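One protein chain omitted, others in place.
Right after this comes chain A.
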């Protein structure tokens, strides 16, 4: 008799949801990654056509963020174990912070990214 019991015609838990207590963080992160990629792509012709502080600082920001998120994905893929993951991500934050700081310093004190690339290529 119990074996003859049919499954309910409708799922009693209601319509499909993302899941209990889920957040949209992951999908927003994904969208953010694509947005920064497109921004960075747009900065390349901008750097060539209108070099200057605005593009320099935008490049510093977009480059650092794009790299930070990219390396973050590499860590997620290859680093396993809670402590290792935490250590790797902390190291990444430090690296990215230093990178952004260094690029801004270069833009402020030195010739700036656009000019530097132009000068390097004139070699």
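Just so it is clear, a residue touches a chain if its C-beta (ideal position, glycine included) is under 8 Å from a C-beta of that chain, and two chains touch if they have at least 3 such contacts; residues count from 1.
Just so we're on the same page, contacts and distances are computed from a predicted model.
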* Could you tell me which of "SERTA domain containing 1", "Aspartate aminotransferase", "BHLH domain-containing protein" or "Succinate dehydrogenase cytochrome b560 subunit, mitochondrial" is the UniProt name of the chain missing from the displayed complex? => "Succinate dehydrogenase cytochrome b560 subunit, mitochondrial"
* Which parts of chain A are in contact with the chain that was left out? -> 19-20, 34, 37-38, 41, 44, 63-64, 67, 70-71, 74, 80-82, 95, 98-103, 105-106, 109-111, 116, 119-121, 123
